[in-house]
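With one protein chain held back, the other chains of the complex are shown just where they sit.
Here the chain labels run A, B, C, D, E, F and G in written order, and each chain numbers its own residues starting at 1.
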Amino acid sequence: MHELEVKKIMAGVRSGKINVDEAVRKLKFVPFEDLGFAKVDHHRALRKGFPEVIFCQGKAKNQVVEIAKRLARNNSVILATRATEEMFTAVKKQIKNSQYNKISNTIIINQNKKIMKTGKILIASAGTSDMDVAEEAAVVAESMGNKVERIYDVGVAGLHRLLNNKKKIEDANVLIVVAGMDGVLPSVVSGIFGKPIIAVPTSVGYGASFKGIAPLLTMLNSCSPGVVVVNIDNGFGAGYFASMINK
Amino acid sequence: MHELEVKKIMAGVRSGKINVDEAVRKLKFVPFEDLGFAKVDHHRALRKGFPEVIFCQGKAKNQVVEIAKRLARNNSVILATRATEEMFTAVKKQIKNSQYNKISNTIIINQNKKIMKTGKILIASAGTSDMDVAEEAAVVAESMGNKVERIYDVGVAGLHRLLNNKKKIEDANVLIVVAGMDGVLPSVVSGIFGKPIIAVPTSVGYGASFKGIAPLLTMLNSCSPGVVVVNIDNGFGAGYFASMINK
Amino acid sequence: MHELEVKKIMAGVRSGKINVDEAVRKLKFVPFEDLGFAKVDHHRALRKGFPEVIFCQGKAKNQVVEIAKRLARNNSVILATRATEEMFTAVKKQIKNSQYNKISNTIIINQNKKIMKTGKILIASAGTSDMDVAEEAAVVAESMGNKVERIYDVGVAGLHRLLNNKKKIEDANVLIVVAGMDGVLPSVVSGIFGKPIIAVPTSVGYGASFKGIAPLLTMLNSCSPGVVVVNIDNGFGAGYFASMINK
Amino acid sequence: MHELEVKKIMAGVRSGKINVDEAVRKLKFVPFEDLGFAKVDHHRALRKGFPEVIFCQGKAKNQVVEIAKRLARNNSVILATRATEEMFTAVKKQIKNSQYNKISNTIIINQNKKIMKTGKILIASAGTSDMDVAEEAAVVAESMGNKVERIYDVGVAGLHRLLNNKKKIEDANVLIVVAGMDGVLPSVVSGIFGKPIIAVPTSVGYGASFKGIAPLLTMLNSCSPGVVVVNIDNGFGAGYFASMINK
Amino acid sequence: MHELEVKKIMAGVRSGKINVDEAVRKLKFVPFEDLGFAKVDHHRALRKGFPEVIFCQGKAKNQVVEIAKRLARNNSVILATRATEEMFTAVKKQIKNSQYNKISNTIIINQNKKIMKTGKILIASAGTSDMDVAEEAAVVAESMGNKVERIYDVGVAGLHRLLNNKKKIEDANVLIVVAGMDGVLPSVVSGIFGKPIIAVPTSVGYGASFKGIAPLLTMLNSCSPGVVVVNIDNGFGAGYFASMINK
Amino acid sequence: MHELEVKKIMAGVRSGKINVDEAVRKLKFVPFEDLGFAKVDHHRALRKGFPEVIFCQGKAKNQVVEIAKRLARNNSVILATRATEEMFTAVKKQIKNSQYNKISNTIIINQNKKIMKTGKILIASAGTSDMDVAEEAAVVAESMGNKVERIYDVGVAGLHRLLNNKKKIEDANVLIVVAGMDGVLPSVVSGIFGKPIIAVPTSVGYGASFKGIAPLLTMLNSCSPGVVVVNIDNGFGAGYFASMINK
Amino acid sequence: MHELEVKKIMAGVRSGKINVDEAVRKLKFVPFEDLGFAKVDHHRALRKGFPEVIFCQGKAKNQVVEIAKRLARNNSVILATRATEEMFTAVKKQIKNSQYNKISNTIIINQNKKIMKTGKILIASAGTSDMDVAEEAAVVAESMGNKVERIYDVGVAGLHRLLNNKKKIEDANVLIVVAGMDGVLPSVVSGIFGKPIIAVPTSVGYGASFKGIAPLLTMLNSCSPGVVVVNIDNGFGAGYFASMINK
Partner (left out) sequence: MHELEVKKIMAGVRSGKINVDEAVRKLKFVPFEDLGFAKVDHHRALRKGFPEVIFCQGKAKNQVVEIAKRLARNNSVILATRATEEMFTAVKKQIKNSQYNKISNTIIINQNKKIMKTGKILIASAGTSDMDVAEEAAVVAESMGNKVERIYDVGVAGLHRLLNNKKKIEDANVLIVVAGMDGVLPSVVSGIFGKPIIAVPTSVGYGASFKGIAPLLTMLNSCSPGVVVVNIDNGFGAGYFASMINK
């Protein structure tokens, strides 16, 4: 509910159409739907510019379906991340226009003909194993209406692979740089290029990478300014933030 | 064994019915039953106001059954937490009146007609995935004779969902607030309402939530006074403590 | 600002005394005073039942004085925790009725004749070195109008020292149990007595106590139900919560 | 050294003015000045849009002075963070137009008449003690040519203090949200407003805040999308990144 | 190889039977058998008073069998810990007199008629779930020739269960106290009884017990002197050390 | 209070000299003296074989003096660990026969002519810097009536320094092995000699020794059985336990 | 691409065969092949002396096959570590001369007749369970053209097993010492022998070994100089580095 609606309620009070007690009640925010196990936030798109994204991990299959159905009524593009293929099959039965991206485990429901895509976000990954996280970021950014370019497997073990893509990087407004293990790629990219970088540590690695703690710390301590960080494996958050600042 | 019994033994000594050595032996506390692998604490209900609750995790199925049988002889309401369905089936065969709550993995044995419920405890959860922990708290609190109201999925990503339940919150004596991931809900609720809050961090999340460490730390550091914390995923402890202070 | 004021504004809108834009602006919460470096929350006493307590650590001396002066205008009892003697001297110059508790590093400004004290809170500490934290809890609870009884140095290295105080413990409504090092005291007290316990880990200890992590974990994992935990050295939080549930 | 210069070298080679070996040597990047203990990066402004910022912590006083002098020759605005007053005094002797910001421990050398400031960055802090970090962000952002607005001490213990500043928040392009202890403020702000947020955890707190680990984890795990994180106490990094995306 | 053998070599040198180079070679310690993947230490029984105990975790089935066979040639009692039933079946085929203890996952090969047992070691566990670790300690101590008495499930949630076993505890020379979760039992036992205690933390628990870190820290920080600690779940080490000091 | 006294009270009850209520009261343990800030445990010597040892860290100078005075009335040998020289000077004024050991920061009050010393405890340290912890263990063990032999600076960087002391080691009943940094000495000693070893990690080291965590973990994971561990820098605990098992 | 090629391009520019723009483009490094999911680094052998080694963990089977095929075109010896048998079967179908080492999970493709092996690297392991990591190091070192000798199961629980292999150790140029649990072997070997040691911590162990953290810290803190460390379980890295310095 935004300012206009508040003013409308006020006008109703002044004109006497709405009495005081009713107005007080109305002034509490309402636009969500209560499913018992979930309160679907129809208000999100107004507030944040994109509807609630369904985080499927830890939810039951039917819970995902129910939430998706409610969101699909009021929004043209719906996203569900960390979704299993089983969840997708169940959603697909109820909502056509559903698609599944196997690498990133994402369900995209696009009831739009075509999403307009403007401004380029470049997504770089250090290794092949970081691709699922990178793709989550890519799918989210594309669904939110951004052009996305990918350069994967450009880690510093062979720095020329990165430098060879200099042109692509310079054309982008924002960079998302995904890396596990030592997580050095964002620092290096930031040292060379003058672009804002969203660094995404991944849980790829073994031993002292501690499921992503090592690259997370590397990225937080980057010596080169212009790097911000999201949670380990949080491709979604990176894609979302990149979209916000690309606009 | 409480003070009255001690005095009775003393009287027996004075009157000569009980000799000194026997009295010394009796003065050691006795009221538990030794099953070898477990010592069932029949004394607990007197001491704490509720019988021993069976923590099933790490116990064998038959161990759960044996402990439940002994407790059921002296107590009208028995609880077993972190129980599998298999354990329940085994218990059910021996003790009718057994029921199983699938969400919270709890066995409730109620040999009472009806549990009197007084005073309201409100249980709020940040997300749908926190429901099992929230339900464990709810089942425990209800079994111990409290009215329980639930408001689930009211995390701060859509703060109006919480504010819309203001009335329910203000009617409660105690709040149990359950949250994983960033664990911010208890701080926010405490900043708005003047109620004692028992915060329960959950292991819901990924990456840097470190299976509940992130919300645990958030809750321990709450800037808003009136928040206390229990172990990660410890719905039982929260329900138990809430019941103690609701009375 | 509470419900009555909202209704008053609504009435003003209906009667035409307040126009719509003004009402919208008023409906945002106002009752705090902006000092630039701080926003004094005069609203706190209404919302939580006790005015904002000044956490002095990290604040400049003059910031503490300024905040104290503003709070003292609207409230009869003011508390400032983690205050140095220097801060106290500065406050004292501006506000008579200020007192300083050296053990707990607390400033108490009592403009009341006498605080009514009802209901007993018992505060137990495991060792002599835990006294500053225990006293912080005590001072807070007393200032908030509770009777407080102390039993210090009753750690389990000599369990009889605790058991000898059985009567005092049984007379209390709530227990605050303070311990550093191994932090076992709350578990033991909870195993013997049927009282709600607020456990306070302290940073007392050395080596693997890790400045309070060891007792914090002990308390969070207490095998005996009825124990909740606050932050390391957070006597304030324990005294505050105990006061809330003592009423 | 940028593309134009490379082409110039090439042209020199073709025309025979520069021989092959010399060209090879030239094609290695040169534009830094070697002071032995430091290599001043004059190339930074071209690459990143702002000259190298001097991180004074761990450097000797005379090292800071020397680096500042070299940078001041080619750049109109120079920044030095984590500087002591002693360092400032030494710099001031050599470079007039030097100023010191005591709260943020920053030296600003502005040889420009006036820095043009466009686009608003809003900086919010949870508590008074977070001000030094917030001010570091503010000084950096202002030096880099951004309008900055501050709202300090708006933590969730009194949520209305935040909501009262709704207008200011909605006018900003980017938000920097600074918080220690539980670090919940960025999540809450993100749940209410649709702005990109750079969250800065601070080392303010005690006990289980572990010098900033608690708010760092809270922020990384934010349930509300649109939040990115920088290192603990890294006001500089937040101000720098905010400036990059504000343009 | 012990002193006598060294003297024998020396005598050989003096008499000329052994030449100098040969003596130098012989003076390097020899008594182990090389299986390629393992070097069976036949020297251990002389050095430590008990033959090498086979730690099966991480070894292949056939490796366990081969090592057991070699040890069985020179020793009358052989122990293998953390053994699966499969491993046992394979060992049994080659070495009769093999027995398997299912609770502690231990293989015992006793080629003695009867192990003489002297001096009592008491093993107490806090909960039923700690039994496997407690039993590992018990089996090891018994195999090494000690009398063992067990009192299980005597955690502090019902302290009287412990106190009721006072006599058994006072009769023992050494106590092994096994506990998971909060790990407080050793501190409490040590506060009451004047016996040396070997504390064994277990990985029993959930959430902030962090697979045994919580009880490990509790035990290391015990306020009551007379407590030493072994690794998490290390029943073997506790039984072994108890046996050493019982003699 | 021990069994005899209980029987005496019982006899008093039977004979009518003591009435029932009085007996109940008496049966609670009494033998401690309440100083307000401390409860001096006169009962300790009976229960544990040695009087309460004063842990001075975190106590005020006058608190140490008061506790020492009370203990000195009933005990011939008193120990205070982690004492400053200032504390010693204050104690010395009140209790002659007080001595101070500067290396271990220990006050010893010996009102005995001479402590009988029997059975040898050997204390080995890896480096010169571990001497304060090693000496704390030595002083405690000597005060409790044990012969103590020291071999310092025998770390594995020069293994022959250890092997050269073989005879001394083999003559001891118990070994205390003190090491910081990598903490490998106890494992090595245990691999060579068949003696029970109490391993003491120290906070000596830097970087990844993390103030004693590295040697603590090394010792807990010792591959060689017969090693138990105490807290980091806990020379006192090691000396105390060694004394218990030396007898 | 190395210096010669750069000069060739320069010569092309001078002679007019290559125009300036083309030269600029060429001067960016090219020699890798883009498979989309991976950029195969053909340049690696020139730069590092050995072709890219395929780290299979986290890659799909067909990705491993594709990368192997490309590398096999330009290199005679190819290695793939952390490969499953399934991956091997798939590779084998496409590239004969492929072999699989089951213990170390390594695929070796040797299109050379015979690898020349010079200079000895000795690999020692503390236990039988560390063999997979030790073998990974061995296979890597052999493939890179080094002589390798193995002595396994020589942990300090039976130190003579190590000392008995003195000759083999003294003949080597470099030692790789592999150990889990307490990780003390490298320190001990370094204290006795004057050889450079590459220490490899393994995740073998339980409880407080924390999947390799304990031996990692032990090795990093080694009191004996001449020890360097690689990641937990990183046999590959140790074999690779040993090979570099053996040459």
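Everything that follows uses one rule, which is that contacts are C-beta pairs under 8 Å (C-beta built on N, C-alpha and C of every residue); 3 or more make two chains touch, one makes a residue touch a chain.
Quick caveat, the model's predicted, so the values are computed rather than measured.
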Chain not shown, its touching partners among those shown: A, D, E, F, G
Given D:Asp41, D:Asp132, D:Asp153 or D:Asp182, the one touching the chain that is not displayed: D:Asp41
Hidden partner chain, residues of subunit G it touches: 47-49, 53, 174, 192-196, 198, 216, 220-221, 225-232, 236-237, 240-241, 244-245
Those residues of subunit A which, in the complete complex, touch the missing chain: 126-127, 155-159, 181-184, 187-188, 190-192, 205, 207-210, 213-215, 217-225
Subunit F, residues in touch with the chain not shown (by the definition above): 127-129, 131, 152-154, 157-161, 163-164, 166, 204, 206-209
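What we mean here is this: only the chains that are shown with their structure count from here on.
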Chains in simultaneous contact with subunit A and subunit G: D
Equivalent of B-E within the choices F-G, A-C or A-B, defined by over half of its residue contact pairs recurring: A-B
Pair of chains joined by more contacts [C-beta pairs], C-F or F-G: F-G
Centroid distance [mean C-alpha coordinates] between subunit G and subunit C, Å: 58
Between subunit A and subunit D, centroid-to-centroid distance (C-alpha), Å: 26
Junction residues of subunit C - those touching two or more other chains: 127, 157-159, 192, 207-209, 213, 216, 220-221, 225, 231-232
Touch-based graph of the chains, sorted into line, ring, star, complete or other: other
Set of all touching chain pairs, with the criterion as stated earlier: A-B, A-C, A-D, A-G, B-C, B-D, B-E, B-F, C-D, C-E, C-F, D-G, E-F, E-G, F-G
